[in-house]
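One structure, as C-alpha coordinates, below. Some questions next.
Only one protein chain is missing; all other protein chains are in place.
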Amino acid sequence: MAAFIDILGGLVGTFFIISVLSMLWKDNPIFRIGQQAIIGATIAHYILLNFKSALNNAVLPMLSGNFWLFIPLFLGVLMYTRLKNEIAWIARYPTSVLVGIGTGVMIAGTMRGQIIDQMKNTVLDFSKSIASGDSMGIFNYLLIVIGVVTSISFFTFTREHKGLLGASAKIGRIFLMISLGANWSGELVWYLTQLIGRLSWIINTVIKTMLLGG
Amino acid sequence: MSEKPTTFWEKIGKIDYRWLYALSLIFTIIPIIQPLGLPIQVSEGTIGYFNAIDKLKPGSVVAVSFGASLALLDEQEAQYLATWKMLFQRELKVIFYCTYADSPLIIQKHLGSVVKPENYGKKYGVDYVVLPYAPLGEAGEASFAQNIRGVYPNDIYGTPLDQIPMMKNINDQSAIDLVIFMYTSCTDVEWPIRQWVVPYKKPVIVATLGCCGPMAVPYYPTQIQGFLSGSGMGTEIEIVSKNPGPGAMMSDAKNLGILPFILFFILGNISYLGRRFVTKEVKK
Partner (left out) sequence: MILSYFTPFEVFAQFKGIATNWVVIISAVTVAMGLVYMTNAQIKMYQRNRTPLQLAYVLTTYFFFFAFLISGLAYPGDINSREYQWWFQNIYGNVGATVYAVMFFTLASSAYRTFVVSSIEAVALLLGGMLYTLRQIPLFQVYIPWIVPLGEWVLLVPNTAGGRGAVVAAALAALVVGIRTLWGKEVTLEVAS
(Lines give C-alpha, C1' and ligand atoms only; values in the text may rest on other atoms or scores of the structure.)
Protein backbone atom coordinates (compact mmCIF):
# COMPACT_ATOMS: atom_id res chain seq x y z
CA MET A 1 0.00 0.00 0.00
CA ALA A 2 1.34 3.42 -0.94
CA ALA A 3 2.14 6.15 1.60
CA PHE A 4 -0.73 8.38 2.70
CA ILE A 5 0.75 11.45 0.99
CA ASP A 6 0.97 9.56 -2.32
CA ILE A 7 -2.64 8.39 -2.02
CA LEU A 8 -3.71 11.96 -1.20
CA GLY A 9 -1.81 13.17 -4.25
CA GLY A 10 -3.49 10.52 -6.38
CA LEU A 11 -6.94 11.51 -5.15
CA VAL A 12 -6.25 15.24 -5.62
CA GLY A 13 -4.94 14.56 -9.11
CA THR A 14 -7.98 12.44 -9.93
CA PHE A 15 -10.27 15.22 -8.69
CA PHE A 16 -8.58 17.72 -10.99
CA ILE A 17 -8.71 15.35 -13.98
CA ILE A 18 -12.44 14.84 -13.45
CA SER A 19 -12.94 18.58 -12.87
CA VAL A 20 -11.49 19.39 -16.29
CA LEU A 21 -13.34 16.52 -18.00
CA SER A 22 -16.60 17.76 -16.45
CA MET A 23 -16.40 20.66 -18.89
CA LEU A 24 -17.62 18.22 -21.56
CA TRP A 25 -20.98 18.05 -19.83
CA LYS A 26 -21.23 21.80 -19.35
CA ASP A 27 -19.30 24.73 -17.90
CA ASN A 28 -19.47 24.35 -14.11
CA PRO A 29 -17.77 25.64 -10.92
CA ILE A 30 -15.70 22.47 -10.51
CA PHE A 31 -14.14 23.01 -13.92
CA ARG A 32 -13.50 26.66 -13.12
CA ILE A 33 -11.66 25.72 -9.95
CA GLY A 34 -9.35 23.46 -11.94
CA GLN A 35 -8.87 26.23 -14.46
CA GLN A 36 -8.00 28.85 -11.84
CA ALA A 37 -5.67 26.43 -10.06
CA ILE A 38 -3.53 25.91 -13.16
CA ILE A 39 -3.35 29.66 -13.81
CA GLY A 40 -1.93 30.35 -10.35
CA ALA A 41 0.36 27.31 -10.49
CA THR A 42 1.78 28.17 -13.91
CA ILE A 43 2.65 31.75 -12.96
CA ALA A 44 4.36 30.61 -9.76
CA HIS A 45 6.29 27.89 -11.60
CA TYR A 46 7.58 30.26 -14.27
CA ILE A 47 8.55 32.90 -11.71
CA LEU A 48 10.51 30.37 -9.66
CA LEU A 49 12.41 29.03 -12.63
CA ASN A 50 13.10 32.27 -14.45
CA PHE A 51 14.35 34.11 -11.42
CA LYS A 52 16.68 31.22 -10.71
CA SER A 53 17.88 31.45 -14.31
CA ALA A 54 18.41 35.22 -13.99
CA LEU A 55 20.29 34.67 -10.74
CA ASN A 56 22.63 32.07 -12.22
CA ASN A 57 23.13 33.69 -15.62
CA ALA A 58 23.36 37.34 -14.63
CA VAL A 59 23.34 38.29 -10.95
CA LEU A 60 25.97 35.88 -9.67
CA PRO A 61 28.37 36.32 -12.64
CA MET A 62 27.92 40.08 -12.29
CA LEU A 63 28.84 39.93 -8.63
CA SER A 64 31.86 37.83 -9.59
CA GLY A 65 33.20 40.58 -11.82
CA ASN A 66 31.33 40.45 -15.14
CA PHE A 67 29.82 43.91 -14.67
CA TRP A 68 28.54 44.20 -18.27
CA LEU A 69 25.70 41.85 -17.30
CA PHE A 70 24.19 44.78 -15.42
CA ILE A 71 22.98 46.09 -18.77
CA PRO A 72 20.59 43.22 -19.69
CA LEU A 73 19.45 43.03 -16.04
CA PHE A 74 18.64 46.74 -16.12
CA LEU A 75 16.90 46.39 -19.49
CA GLY A 76 14.78 43.57 -18.06
CA VAL A 77 13.77 45.74 -15.11
CA LEU A 78 12.93 48.61 -17.49
CA MET A 79 10.32 46.35 -19.13
CA TYR A 80 8.21 46.72 -15.97
CA THR A 81 7.70 50.42 -16.73
CA ARG A 82 5.03 49.49 -19.25
CA LEU A 83 2.74 48.79 -16.31
CA LYS A 84 2.37 52.52 -15.68
CA ASN A 85 1.02 54.62 -18.57
CA GLU A 86 3.09 57.74 -17.78
CA ILE A 87 6.42 55.94 -18.08
CA ALA A 88 5.41 53.11 -20.42
CA TRP A 89 7.47 54.67 -23.26
CA ILE A 90 10.65 53.60 -21.45
CA ALA A 91 9.79 49.93 -22.11
CA ARG A 92 10.23 50.56 -25.85
CA TYR A 93 14.00 50.45 -25.43
CA PRO A 94 14.32 46.90 -24.04
CA THR A 95 11.53 45.81 -26.41
CA SER A 96 13.51 47.21 -29.34
CA VAL A 97 16.60 45.33 -28.19
CA LEU A 98 14.65 42.07 -27.98
CA VAL A 99 12.93 42.60 -31.31
CA GLY A 100 16.12 43.66 -33.07
CA ILE A 101 18.19 40.73 -31.85
CA GLY A 102 15.39 38.24 -32.40
CA THR A 103 14.74 39.52 -35.91
CA GLY A 104 18.43 39.48 -36.79
CA VAL A 105 18.85 35.92 -35.54
CA MET A 106 15.79 34.84 -37.50
CA ILE A 107 16.64 36.58 -40.78
CA ALA A 108 20.17 35.21 -40.93
CA GLY A 109 19.05 31.60 -41.03
CA THR A 110 15.71 31.99 -42.83
CA MET A 111 17.07 32.85 -46.26
CA ARG A 112 19.29 29.80 -46.42
CA GLY A 113 17.45 27.29 -44.26
CA GLN A 114 13.86 27.83 -45.29
CA ILE A 115 13.98 29.30 -48.77
CA ILE A 116 17.15 28.39 -50.65
CA ASP A 117 17.69 24.93 -49.16
CA GLN A 118 14.03 23.99 -49.47
CA MET A 119 13.94 24.96 -53.16
CA LYS A 120 17.34 23.39 -53.79
CA ASN A 121 16.36 20.09 -52.18
CA THR A 122 13.09 20.00 -54.12
CA VAL A 123 14.92 20.32 -57.44
CA LEU A 124 17.88 18.14 -56.48
CA ASP A 125 15.69 15.27 -55.27
CA PHE A 126 13.80 15.33 -58.57
CA SER A 127 16.95 15.36 -60.70
CA LYS A 128 18.48 12.54 -58.61
CA SER A 129 15.36 10.44 -59.11
CA ILE A 130 15.57 10.98 -62.90
CA ALA A 131 19.23 9.98 -62.83
CA SER A 132 18.41 6.83 -60.88
CA GLY A 133 15.60 5.84 -63.28
CA ASP A 134 13.27 4.75 -60.47
CA SER A 135 9.78 5.40 -61.90
CA MET A 136 8.01 5.62 -58.51
CA GLY A 137 10.70 8.01 -57.29
CA ILE A 138 10.33 10.17 -60.41
CA PHE A 139 6.54 10.28 -59.93
CA ASN A 140 6.84 11.16 -56.24
CA TYR A 141 9.44 13.89 -56.68
CA LEU A 142 7.64 15.33 -59.70
CA LEU A 143 4.53 15.53 -57.56
CA ILE A 144 6.55 17.31 -54.88
CA VAL A 145 7.89 19.83 -57.43
CA ILE A 146 4.39 20.51 -58.74
CA GLY A 147 3.03 20.74 -55.19
CA VAL A 148 5.71 23.15 -53.99
CA VAL A 149 5.36 25.48 -57.00
CA THR A 150 1.56 25.51 -56.92
CA SER A 151 1.43 25.92 -53.11
CA ILE A 152 3.72 28.95 -53.31
CA SER A 153 1.56 30.36 -56.12
CA PHE A 154 -1.46 30.13 -53.81
CA PHE A 155 0.21 32.67 -51.50
CA THR A 156 0.58 35.24 -54.29
CA PHE A 157 -1.92 37.87 -53.20
CA THR A 158 -0.75 40.75 -55.39
CA ARG A 159 -2.52 39.37 -58.46
CA GLU A 160 -6.02 38.02 -58.82
CA HIS A 161 -6.18 34.24 -59.00
CA LYS A 162 -7.35 33.99 -62.60
CA GLY A 163 -6.20 32.05 -65.63
CA LEU A 164 -2.94 30.13 -65.15
CA LEU A 165 -2.32 31.58 -61.67
CA GLY A 166 -5.88 30.66 -60.68
CA ALA A 167 -5.48 27.07 -61.84
CA SER A 168 -2.08 26.81 -60.14
CA ALA A 169 -3.44 28.26 -56.89
CA LYS A 170 -6.34 25.80 -56.93
CA ILE A 171 -3.96 22.86 -57.30
CA GLY A 172 -1.74 24.35 -54.59
CA ARG A 173 -4.74 24.64 -52.31
CA ILE A 174 -5.33 20.90 -52.67
CA PHE A 175 -1.76 20.14 -51.60
CA LEU A 176 -2.07 22.54 -48.69
CA MET A 177 -5.33 20.88 -47.63
CA ILE A 178 -3.65 17.46 -47.64
CA SER A 179 -0.88 18.90 -45.50
CA LEU A 180 -3.45 20.45 -43.14
CA GLY A 181 -5.26 17.13 -42.99
CA ALA A 182 -2.05 15.36 -41.95
CA ASN A 183 -1.50 18.00 -39.24
CA TRP A 184 -5.08 17.63 -38.07
CA SER A 185 -4.62 13.88 -37.90
CA GLY A 186 -1.51 14.31 -35.78
CA GLU A 187 -3.46 16.54 -33.40
CA LEU A 188 -6.35 14.10 -33.10
CA VAL A 189 -4.11 11.17 -32.21
CA TRP A 190 -2.09 13.42 -29.86
CA TYR A 191 -5.20 14.44 -27.93
CA LEU A 192 -6.33 10.81 -27.81
CA THR A 193 -2.95 9.89 -26.33
CA GLN A 194 -3.36 12.57 -23.67
CA LEU A 195 -6.77 11.11 -22.77
CA ILE A 196 -5.29 7.61 -22.61
CA GLY A 197 -2.48 8.88 -20.38
CA ARG A 198 -4.82 10.45 -17.83
CA LEU A 199 -7.26 7.53 -17.77
CA SER A 200 -4.37 5.12 -17.47
CA TRP A 201 -2.97 7.14 -14.55
CA ILE A 202 -6.31 6.96 -12.74
CA ILE A 203 -6.81 3.24 -13.41
CA ASN A 204 -3.29 1.86 -13.12
CA THR A 205 -1.52 4.27 -10.77
CA VAL A 206 -4.25 5.54 -8.45
CA ILE A 207 -6.79 2.72 -8.28
CA LYS A 208 -4.72 -0.40 -8.90
CA THR A 209 -1.40 0.56 -7.28
CA MET A 210 -2.19 3.14 -4.63
CA LEU A 211 -5.63 2.14 -3.43
CA LEU A 212 -5.71 -1.60 -4.09
CA GLY A 213 -1.99 -2.16 -3.55
CA GLY A 214 -1.70 -4.12 -6.80
CA MET B 1 -33.95 28.10 -31.96
CA SER B 2 -32.79 24.97 -33.86
CA GLU B 3 -35.43 22.78 -35.40
CA LYS B 4 -35.71 19.11 -34.54
CA PRO B 5 -34.24 16.88 -37.27
CA THR B 6 -37.00 15.27 -39.29
CA THR B 7 -35.51 13.11 -42.01
CA PHE B 8 -33.33 10.03 -41.42
CA TRP B 9 -30.35 11.83 -42.98
CA GLU B 10 -30.75 14.78 -40.64
CA LYS B 11 -31.14 12.55 -37.61
CA ILE B 12 -27.88 10.69 -38.18
CA GLY B 13 -26.11 14.02 -38.74
CA LYS B 14 -27.33 15.55 -35.47
CA ILE B 15 -26.74 12.87 -32.86
CA ASP B 16 -26.05 14.34 -29.40
CA TYR B 17 -22.29 14.84 -28.94
CA ARG B 18 -22.44 13.26 -25.51
CA TRP B 19 -22.96 9.84 -27.10
CA LEU B 20 -19.64 10.35 -28.89
CA TYR B 21 -17.98 11.43 -25.64
CA ALA B 22 -19.36 8.48 -23.67
CA LEU B 23 -18.48 5.90 -26.32
CA SER B 24 -14.98 7.35 -26.70
CA LEU B 25 -14.39 7.13 -22.95
CA ILE B 26 -15.64 3.55 -22.73
CA PHE B 27 -13.72 2.36 -25.79
CA THR B 28 -10.54 4.04 -24.50
CA ILE B 29 -10.81 2.47 -21.05
CA ILE B 30 -11.30 -1.12 -22.35
CA PRO B 31 -7.76 -1.66 -23.74
CA ILE B 32 -6.21 0.05 -20.70
CA ILE B 33 -7.77 -2.65 -18.53
CA GLN B 34 -7.37 -5.46 -21.07
CA PRO B 35 -4.50 -4.77 -23.55
CA LEU B 36 -4.81 -6.06 -27.10
CA GLY B 37 -1.09 -6.37 -27.86
CA LEU B 38 -1.17 -5.69 -31.61
CA PRO B 39 2.14 -5.30 -33.51
CA ILE B 40 3.33 -1.92 -34.77
CA GLN B 41 4.94 -1.01 -38.09
CA VAL B 42 8.03 1.19 -38.04
CA SER B 43 8.18 4.25 -40.28
CA GLU B 44 10.99 5.88 -42.23
CA GLY B 45 11.40 8.87 -39.93
CA THR B 46 11.99 6.57 -36.95
CA ILE B 47 14.61 4.56 -38.81
CA GLY B 48 16.39 7.79 -39.77
CA TYR B 49 16.29 8.92 -36.11
CA PHE B 50 17.69 5.60 -34.92
CA ASN B 51 20.44 5.51 -37.55
CA ALA B 52 21.56 9.05 -36.74
CA ILE B 53 22.35 7.94 -33.17
CA ASP B 54 23.53 4.44 -34.06
CA LYS B 55 26.16 5.59 -36.55
CA LEU B 56 27.88 7.93 -34.09
CA LYS B 57 31.46 6.97 -33.31
CA PRO B 58 32.41 6.16 -29.68
CA GLY B 59 33.32 9.33 -27.83
CA SER B 60 30.98 11.51 -29.91
CA VAL B 61 29.26 14.39 -28.14
CA VAL B 62 25.48 14.66 -28.33
CA ALA B 63 23.63 17.83 -27.31
CA VAL B 64 20.03 17.18 -26.32
CA SER B 65 17.88 20.32 -26.39
CA PHE B 66 15.26 19.18 -23.93
CA GLY B 67 12.05 21.21 -24.20
CA ALA B 68 9.61 18.89 -22.48
CA SER B 69 6.31 19.86 -20.92
CA LEU B 70 4.77 17.87 -18.06
CA ALA B 71 1.30 18.35 -19.55
CA LEU B 72 2.50 16.72 -22.78
CA LEU B 73 4.53 13.92 -21.22
CA ASP B 74 1.97 11.26 -22.15
CA GLU B 75 2.64 12.01 -25.81
CA GLN B 76 6.42 12.16 -25.65
CA GLU B 77 7.55 10.08 -22.69
CA ALA B 78 8.17 7.01 -24.85
CA GLN B 79 10.38 9.09 -27.16
CA TYR B 80 12.41 10.52 -24.30
CA LEU B 81 13.01 7.27 -22.44
CA ALA B 82 13.93 5.26 -25.53
CA THR B 83 16.29 8.02 -26.73
CA TRP B 84 18.02 8.31 -23.36
CA LYS B 85 18.44 4.55 -23.15
CA MET B 86 19.94 4.53 -26.64
CA LEU B 87 22.36 7.30 -25.70
CA PHE B 88 23.47 5.60 -22.49
CA GLN B 89 23.85 2.21 -24.19
CA ARG B 90 26.54 3.69 -26.43
CA GLU B 91 29.93 5.21 -25.68
CA LEU B 92 28.76 8.78 -26.07
CA LYS B 93 29.08 12.03 -24.12
CA VAL B 94 25.65 13.59 -23.59
CA ILE B 95 24.79 17.18 -22.72
CA PHE B 96 21.16 17.69 -21.70
CA TYR B 97 20.16 21.36 -21.69
CA CYS B 98 16.70 22.41 -20.52
CA THR B 99 14.82 24.92 -22.63
CA TYR B 100 11.35 24.70 -21.09
CA ALA B 101 10.20 25.39 -17.55
CA ASP B 102 9.09 21.82 -16.83
CA SER B 103 12.15 20.19 -18.34
CA PRO B 104 14.50 20.16 -15.30
CA LEU B 105 11.87 18.49 -13.12
CA ILE B 106 11.06 15.88 -15.73
CA ILE B 107 14.64 15.01 -16.51
CA GLN B 108 15.71 14.82 -12.87
CA LYS B 109 12.73 12.65 -11.95
CA HIS B 110 13.14 10.27 -14.87
CA LEU B 111 16.93 10.13 -14.85
CA GLY B 112 16.83 9.19 -11.19
CA SER B 113 14.17 6.54 -11.37
CA VAL B 114 13.03 5.31 -14.76
CA VAL B 115 16.29 5.50 -16.71
CA LYS B 116 19.30 5.09 -14.44
CA PRO B 117 22.56 5.98 -16.18
CA GLU B 118 24.50 4.04 -13.52
CA ASN B 119 22.87 0.86 -14.81
CA TYR B 120 24.65 1.50 -18.11
CA GLY B 121 27.97 2.23 -16.41
CA LYS B 122 27.64 5.97 -16.95
CA LYS B 123 28.90 8.54 -14.47
CA TYR B 124 27.58 12.08 -14.04
CA GLY B 125 30.12 14.67 -15.07
CA VAL B 126 32.15 12.13 -17.04
CA ASP B 127 29.64 10.65 -19.48
CA TYR B 128 26.69 13.01 -19.20
CA VAL B 129 25.79 16.38 -17.75
CA VAL B 130 22.44 18.09 -17.17
CA LEU B 131 22.24 21.85 -17.60
CA PRO B 132 19.43 23.80 -15.90
CA TYR B 133 16.52 25.71 -17.37
CA ALA B 134 17.15 28.90 -19.35
CA PRO B 135 14.47 30.63 -21.47
CA LEU B 136 16.46 30.14 -24.65
CA GLY B 137 14.16 30.68 -27.59
CA GLU B 138 15.83 30.85 -30.97
CA ALA B 139 18.29 33.51 -29.85
CA GLY B 140 19.27 31.31 -26.95
CA GLU B 141 19.90 28.33 -29.23
CA ALA B 142 22.20 30.55 -31.27
CA SER B 143 23.93 31.68 -28.09
CA PHE B 144 24.32 28.11 -26.84
CA ALA B 145 25.87 27.00 -30.12
CA GLN B 146 28.40 29.78 -29.86
CA ASN B 147 29.21 29.79 -26.16
CA ILE B 148 27.71 27.19 -23.83
CA ARG B 149 29.12 28.77 -20.68
CA GLY B 150 27.63 32.13 -21.66
CA VAL B 151 24.13 30.67 -21.30
CA TYR B 152 24.85 27.97 -18.71
CA PRO B 153 27.73 28.93 -16.42
CA ASN B 154 26.75 26.08 -14.04
CA ASP B 155 25.09 22.71 -14.30
CA ILE B 156 21.74 21.87 -12.72
CA TYR B 157 23.39 21.25 -9.36
CA GLY B 158 25.19 24.60 -9.36
CA THR B 159 28.65 23.21 -10.24
CA PRO B 160 30.59 25.53 -12.58
CA LEU B 161 31.06 23.88 -15.97
CA ASP B 162 34.81 24.40 -15.74
CA GLN B 163 34.84 21.97 -12.82
CA ILE B 164 33.02 19.21 -14.71
CA PRO B 165 35.51 16.80 -16.35
CA MET B 166 33.35 16.14 -19.42
CA MET B 167 32.92 19.84 -20.23
CA LYS B 168 36.62 20.72 -20.12
CA ASN B 169 37.06 20.88 -23.90
CA ILE B 170 33.44 21.50 -24.81
CA ASN B 171 32.16 25.06 -25.07
CA ASP B 172 30.55 25.45 -28.47
CA GLN B 173 29.20 23.75 -31.54
CA SER B 174 32.62 22.66 -32.77
CA ALA B 175 32.72 19.91 -30.14
CA ILE B 176 29.18 18.65 -30.82
CA ASP B 177 28.56 15.79 -33.25
CA LEU B 178 24.76 15.47 -33.11
CA VAL B 179 21.93 17.68 -31.91
CA ILE B 180 18.72 16.06 -30.70
CA PHE B 181 16.02 18.71 -30.59
CA MET B 182 13.09 17.75 -28.38
CA TYR B 183 10.32 20.31 -28.55
CA THR B 184 6.58 20.85 -28.15
CA SER B 185 5.78 23.89 -30.30
CA CYS B 186 5.39 23.09 -33.99
CA THR B 187 7.23 26.06 -35.45
CA ASP B 188 10.28 25.50 -33.21
CA VAL B 189 11.62 22.98 -35.75
CA GLU B 190 12.92 26.01 -37.65
CA TRP B 191 15.25 26.96 -34.77
CA PRO B 192 17.76 24.10 -35.09
CA ILE B 193 17.60 24.40 -38.89
CA ARG B 194 18.51 28.10 -38.73
CA GLN B 195 20.92 27.97 -35.79
CA TRP B 196 22.63 24.58 -36.10
CA VAL B 197 22.19 23.21 -39.64
CA VAL B 198 22.56 26.34 -41.75
CA PRO B 199 25.54 28.03 -40.02
CA TYR B 200 27.43 24.95 -38.78
CA LYS B 201 26.04 22.05 -40.88
CA LYS B 202 25.47 19.98 -37.73
CA PRO B 203 23.38 16.80 -38.04
CA VAL B 204 20.04 17.30 -36.29
CA ILE B 205 17.23 14.91 -35.38
CA VAL B 206 13.98 16.00 -33.76
CA ALA B 207 11.39 14.52 -31.41
CA THR B 208 8.06 16.25 -31.15
CA LEU B 209 4.29 15.96 -30.78
CA GLY B 210 2.10 14.07 -33.23
CA CYS B 211 0.65 17.24 -34.73
CA CYS B 212 4.08 18.77 -35.32
CA GLY B 213 5.53 15.78 -37.18
CA PRO B 214 3.94 16.67 -40.56
CA MET B 215 5.48 20.13 -40.21
CA ALA B 216 8.94 18.65 -39.66
CA VAL B 217 8.69 16.36 -42.72
CA PRO B 218 9.53 19.08 -45.31
CA TYR B 219 12.98 19.31 -43.71
CA TYR B 220 13.51 15.54 -43.85
CA PRO B 221 15.87 13.96 -44.87
CA THR B 222 18.23 16.68 -46.07
CA GLN B 223 18.13 19.10 -43.18
CA ILE B 224 17.02 16.77 -40.39
CA GLN B 225 18.18 13.15 -40.53
CA GLY B 226 15.20 11.66 -38.73
CA PHE B 227 12.19 12.58 -36.64
CA LEU B 228 9.85 11.17 -34.03
CA SER B 229 6.29 12.44 -34.06
CA GLY B 230 4.01 11.56 -31.16
CA SER B 231 3.68 8.52 -28.98
CA GLY B 232 3.19 6.27 -32.02
CA MET B 233 6.70 6.93 -33.25
CA GLY B 234 7.86 6.80 -29.64
CA THR B 235 6.62 3.22 -29.61
CA GLU B 236 8.39 2.61 -32.92
CA ILE B 237 11.75 3.81 -31.53
CA GLU B 238 11.22 1.53 -28.53
CA ILE B 239 10.81 -1.38 -30.95
CA VAL B 240 13.72 -0.45 -33.24
CA SER B 241 16.12 0.20 -30.36
CA LYS B 242 14.79 -2.80 -28.38
CA ASN B 243 14.05 -0.66 -25.32
CA PRO B 244 10.47 -1.38 -24.18
CA GLY B 245 8.69 1.45 -22.40
CA PRO B 246 5.36 3.23 -21.93
CA GLY B 247 4.72 3.59 -25.65
CA ALA B 248 3.32 0.10 -26.11
CA MET B 249 0.40 0.71 -23.74
CA MET B 250 -0.34 4.09 -25.34
CA SER B 251 -0.41 2.68 -28.86
CA ASP B 252 -2.50 -0.28 -27.76
CA ALA B 253 -5.18 1.88 -26.16
CA LYS B 254 -5.54 3.95 -29.32
CA ASN B 255 -6.88 0.90 -31.18
CA LEU B 256 -10.38 1.09 -29.75
CA GLY B 257 -10.44 4.73 -28.60
CA ILE B 258 -10.46 6.01 -32.20
CA LEU B 259 -13.38 3.79 -33.32
CA PRO B 260 -16.28 5.95 -32.03
CA PHE B 261 -14.75 8.96 -33.77
CA ILE B 262 -14.52 7.04 -37.06
CA LEU B 263 -18.12 5.84 -36.67
CA PHE B 264 -19.45 9.36 -36.09
CA PHE B 265 -17.26 10.71 -38.89
CA ILE B 266 -18.78 8.18 -41.33
CA LEU B 267 -22.29 8.98 -40.06
CA GLY B 268 -21.65 12.70 -40.55
CA ASN B 269 -20.63 12.15 -44.16
CA ILE B 270 -23.52 9.75 -44.88
CA SER B 271 -25.86 12.42 -43.47
CA TYR B 272 -24.32 15.09 -45.70
CA LEU B 273 -24.40 12.93 -48.84
CA GLY B 274 -27.98 11.85 -48.12
CA ARG B 275 -29.13 15.43 -47.60
CA ARG B 276 -27.36 16.58 -50.74
CA PHE B 277 -28.17 13.82 -53.22
CA VAL B 278 -31.27 12.04 -51.88
CA THR B 279 -33.44 14.71 -50.28
CA LYS B 280 -31.60 17.59 -52.02
CA GLU B 281 -31.67 19.73 -48.82
CA VAL B 282 -28.07 20.85 -49.26
CA LYS B 283 -26.83 22.61 -52.39
CA LYS B 284 -23.16 22.56 -53.46
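A and B label the chains in the order they appear, each numbered from 1.
Note that a contact is a pair of C-beta atoms (placed from the backbone, for glycine too) under 8 Å apart; a residue touches a chain by one contact, two chains touch by 3 or more.
It should be emphasised that the depicted structure is a prediction, and the values quoted were computed from it without experimental measurement.
**Q** Using the document's contact rule, name the residues of chain A that touch the chain not shown here.
**A** Considering the whole complex, chain A reaches the absent chain at 5, 9-10, 12-14, 16-17, 19-21, 23-24, 29, 32-54, 57-58, 68-69, 71-73, 75-77, 79-80, 82-83, 91-92, 94-95, 97-111, 114-115, 118-119, 122, 140, 143-152, 154-155, 172-182, 184-192, 194-195, 197-198, 201.
**Q** Name every residue on chain B in touch with the hidden partner chain.
**A** Spelled out for chain B, the touching residues are 13, 15, 17, 20-21, 24, 36, 38-41, 43-44, 69-74, 104-105, 108-109, 134-137, 139-140, 142-143, 146-147, 150-151, 199, 210, 213-215, 217-218, 220, 230, 232, 251-252, 254-256, 258, 260-261, 264-265, 267-269, 272-273, 284.
Assume only the chains that are shown with their structure count from here on.
**Q** How many angstrom lie between the centres of chain A and chain B, each centre taken as the mean Cα position?
**A** 12
**Q** Help me check something: in the complex, which residues belonging to chain A touch chain B?
**A** The contact residues of chain A facing chain B are 24-25, 45-46, 49-50, 52-53, 56-57, 60-61, 101-102, 105-106, 108-110, 112-114, 117-118, 121, 125, 179, 182-190, 192-200, 203-204.
**Q** Where on chain B does chain A make contact in their complex?
**A** Interface residues on the chain B side: 18, 21, 24-25, 28-29, 32-33, 72-75, 101-102, 104, 132-135, 137-139, 142, 151-154, 158, 190, 193-195, 197-199, 209-215, 218, 222-223, 229-232, 249-250, 253-254, 257-258, 261.
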